[in-house]
Structures are given as C-alpha cells and as structure tokens.
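Right, one structure below, let's go through it.
One protein chain omitted, others in place.
Right, chain A next:
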C-alpha cells in the first residue's frame, strides 16, 4: 500500500480557498501559514481516521461508520463539529436517495422502452418485407 508523499497532501488551491472563506476580506495569509494549515489538515484526517477506527473496533466492527466518526469527534474534543456534520450527513443521505430514486426511475423507464421496442420489432419470419410491423398475437 505505497502512496507517494504528494498523494497524502490536500490540494493547495482548495485549502487556500477554504482559508480565505473563513477569514474576513482583505486578510493576507502567508505562504508558510497556508502550508502549515494544509499539513495540519492532512494530519487531522489521519488522526480522525485512527480515532474513528478505534470506536469501530471497540464495537467489534471492521468498517468505519459515520456514527463512529461522530463519536470519535466527541472523544477527541471536537464536539463543535458534530452539529454541522449531522446536517452534512443528512444532506448527503438525501442526495444519495435522490440519486438512487432517479436511477431507479431511469431504469424503469428504460426497461419499459426496451420492452416496447422488443414487441414492435418482433416481426414473424415470413413477413420481413412488410414495413409496418404487427404485434404478434399468440395464435394457438
């Protein structure tokens, strides 16, 4: 599982934007400060992952659940994040559901289309010349 060092860094542009958004207009951020914040963020991911994994393991689970992450934030004294994260999680679940429903709808209408296509092109062998196809009825 070898990652190159760059892969463990978060993109500078996004980090810069996040910093800028959080500070009042006109505040300058030194390059050193920016790098430090980016580094801190990467370490935070590792730290939170480790804490979340501990919660999961304590509950005899191998996969980290969103709830594990929430508990980990409490354990590590970052409770202030929990509330906004609950919102984020709700939004995420909603978006997932919408996507699922949209896909299901797409699949339903597509299979309906396919079915109709199949029926209309189901021309009996002898009649291959006739342009307008007739729906084949099951004559016994």
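A few points about this structure:
Here is the rule we go by: a contact is a pair of C-beta atoms (placed from the backbone, for glycine too) under 8 Å apart; a residue touches a chain by one contact, two chains touch by 3 or more; residues count from 1.
We take it that contacts and distances are computed from a predicted model.
For the chain of the complex excluded from view, the name given in UniProt is "Chromatin accessibility complex protein 1" [choices: "Chromatin accessibility complex protein 1", "Cupredoxin", "F-box protein GID2" or "Cytoplasmic tRNA 2-thiolation protein 1"].
Seen from chain A, the chain kept out of the figure touches residues 1, 3, 7-11, 14-15, 17-19, 21-23, 26-30, 32-33, 36-37, 39-50, 52-53, 57, 62-66, 68-70, 73, 76-78, 80-81, 84-85, 87-89, 91-93, 95-96.
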